[in-house]
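Below is one structure, written out as structure tokens, with a few remarks after it.
Note that one protein chain of the assembly has been removed; the remaining protein chains are unaltered in position.
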Amino acid sequence: MAARTRLTPYVFLIPSAIFFLAFTFWPILQGLALTTFEWNLFKSPEFVGFKNWNALIERGDFGHSLWVTGKIVLLAVPSIVVLGIAVAVMVDRVGRGKIFYRSVFFAPVIASPVAMSFVMRAMFREESGVINFFLGFFSIPNVEWLASSTGAVSAVVMFFVWQATGNSMLIFLAGLQGIPTALYESANIDGARPSQTFFRITLPMLSPATFFVLIIQTVNSLQIFAHIYTLTRGGPGYATTAMVPLIHQTAFVQYNMGLAATYSVVLFVLILIVTLLQWHNQRRWVFYG
Amino acid sequence: MARYSAGTNSIGLPKRYRLIMYVVLTAVAALYAGPILWMVVSSLKNLRQFFAYPPIFFPRPLRLENYAEVFDLFPLGRYIVNTVLVAGVITVAQLFSTSTAGFAFAALEFKGKKVIFLVFLAGMMVPFTVVLIPLFSLIRQFGLVDTYLGLIVPFVFSPYGIFLMRQFFLGIPKDLYDSAHVDGCTDYRIYWSIYLPLSGPALATLTIQAFVFFYNGLLWPLIVINTELKKTVSVGLLSLIARDVTSPHLVMAGAAVSVIPMVIVFVSLQKYFIKGIVMTGLKG
Partner (left out) sequence: MAERKQIQMFLVTCLVLLTLAGGTLFGGGSAESDEEPTIRFAVAMDPARLKLYEAAVEEFNASDRGFTVVLENTPWSEYWQKLQTQTASGTMPDVWNYVPGFGQEWLENGLLLPIDQYVEASDMDLADFIPGMLDFMRYEGNLYGLPYDMSGHILFFNKELFDQAGLDYPTEEWTFADVRAAAETIVSEVESVEGERVYGFGNYMNSSWSSAGYYKSFGGDFVTPDLEVEIDSQGSIDALQYFVDLRNDGLAPPPTEAGIGDTAGGQFITWLTGRSAMILDGPWAIPTYVDTVEFDFDVVPVPAGPAQRAPSLLGGTFVIDKDTDYPQEAFEFLAFITSESQLETIVAESGAGIPGRQSAFDKMTPLMEKAANYIMQTNQAFYPVRGSFAIFDKQNSEFELIFNGEKSVEEGLTAVAAFARNVVRENYGE
């Protein structure tokens, strides 16, 4: 009896473990090994030791992509959190039409970035695009979205945030459901203003949800690819070449597999560090009721 | 037991605020609905109308032929069928692998539990590009290039799914497990007859997320599939880029066909998985 119980948990892990070992772990090891090779796909891989790691430091493009990714993450993640909370709070309070509003905000999550990139590209056109058309009503002159460096980054962030808000809204809606009504009632009795209720009760009680959204969206935005690849191809110049687009380009345009693998490993470490930092920090502000 | 709020609109919000809230909410909703609506509107234009300025919001006549033309150009229906089928198989596989693993992590005790869990979780943070080429080599060695199975196999293991299921199962009271154990049930029995049936909402959540993830996925299907008729929707849509130069209105129609049905399906199913997210329990 005792022997059987000791093995059972591992049996439950088998399905996941098999696929993990074969199709995640092993390729990761190979990817790691690849960082010490130079391989342009046409000749056999050549062992070069630390050449790729040196190249990473010497070449400007990794640092530049780090900078681009940083910009995107710092713009996108707070937007997703704030918009998610704002929309969730409003949708939560709506009587009728709750399902309607929820659907509207969730639809972008389902829409494929490839498909929507066509639409976005048309919308962001300088002279014939809808967005500039509407801006015209506010007397704002035509913005050079996709062709200018700052405009392109903004467009990518907007595209990404538009798509991700629905997910974060759902998490926050769930979080809101978990707040005891009693808290609101007593606040009401005490004569609290709505803004006080929001900042002193709602937000703190939402902190576990906020934490969850923060982690997931940070990890996601650090790896942003499809939105950039389909909307700007990393352009203009390299203005929107974030880390994963850079890796893709290094591998499939410059045929430098070893260097691409090296970039990938560093990105992974980065994501790990950022996540760990956030995880550690949670003690300071996350409030588990 | 504290009363949990199911819609806080009854608690102390003055009428004035409510009105402003509605206005703001509707405005924001309009912004979010905008691109999808614009896609539909654009898909019914002809070429001249597409580039017209000021932009046309109600094309006359509504050019439904665009949709017929798109299907004529590509086997779009076939792409959709392929993608739905493969996504379906992946989802079922994930439901199985994640629920079993999640159960083990949540309800059972064993050596190395914490370490294994963290290792699995780390899988979530690995950028796909790290494994892309090695994974492709591996698939080739198994003879799975240009096969549906080749598309499926890397995605059966889902760290996000394991995380989700574990959190959910953690919310199920341990007493349930203990009393069943005392009654002589094996862990398998407990998993199958107690935990699994209770996990409906979580399974539903996972289903949607897995399905959408694969449906919209680009890089892997692009590399694995060669044959035209086996392509997924995302890959098929890329061919539309070539067409974008001279028939952007057709491209819009193609995009709409790939987006709208999915949206309709999931919007109508939303109540099933909203519950799931609620019950996932967001505690550490």
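Each chain gets a letter, A and B, in the order it is written, and its residues are counted from 1.
Just so it is clear, a residue touches a chain if its C-beta (ideal position, glycine included) is under 8 Å from a C-beta of that chain, and two chains touch if they have at least 3 such contacts.
Here the structure is a predicted model, which means the values were calculated and not measured.
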Of B:22, B:192 or B:213, the residue in touch with the unshown chain: B:192
Contact residue for the chain not shown (choose from B:22, B:51, B:110 or B:213): B:51
Residues belonging to subunit A that touch the chain removed from view: 39-43, 124-129, 144-149, 232-239, 249, 252-255, 257
Absent-chain interface as seen on subunit B, which is shown: 47-48, 51-53, 73-74, 85, 89, 92-93, 95-96, 133, 136-137, 140, 143-150, 152, 192-193, 196-197, 200, 222-223, 226-228, 238-239, 241-246, 248
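Basically, only the chains that are shown with their structure count from here on.
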Subunit A-facing residues of subunit B, complex: 2-9, 11-14, 17-18, 21-22, 24-25, 28-29, 32-33, 35-36, 38-39, 42, 50-55, 96-98, 100-101, 103-104, 108-110, 113, 116, 120, 122-135, 137-138, 153-154, 156-158, 162, 186-188, 191, 212, 215-216, 218-219, 233-234, 237-238, 240-241, 244, 248, 251-252, 254-256, 258-259, 262-263, 266-267, 270-271, 274, 277-278, 280, 282-284
Subunit A - residues contacting subunit B, complex: 5-6, 8-10, 12-17, 19-20, 22-24, 26-28, 30-31, 34, 83, 86-87, 90-95, 98-99, 101-116, 118-120, 122-123, 127-130, 133, 162, 165, 170-171, 173-182, 184-185, 187-188, 192, 194, 197, 208-209, 212, 219, 223, 225-226, 229, 243-244, 247-248, 251, 257, 260-261, 264-265, 267-268, 271-272, 275, 282, 288
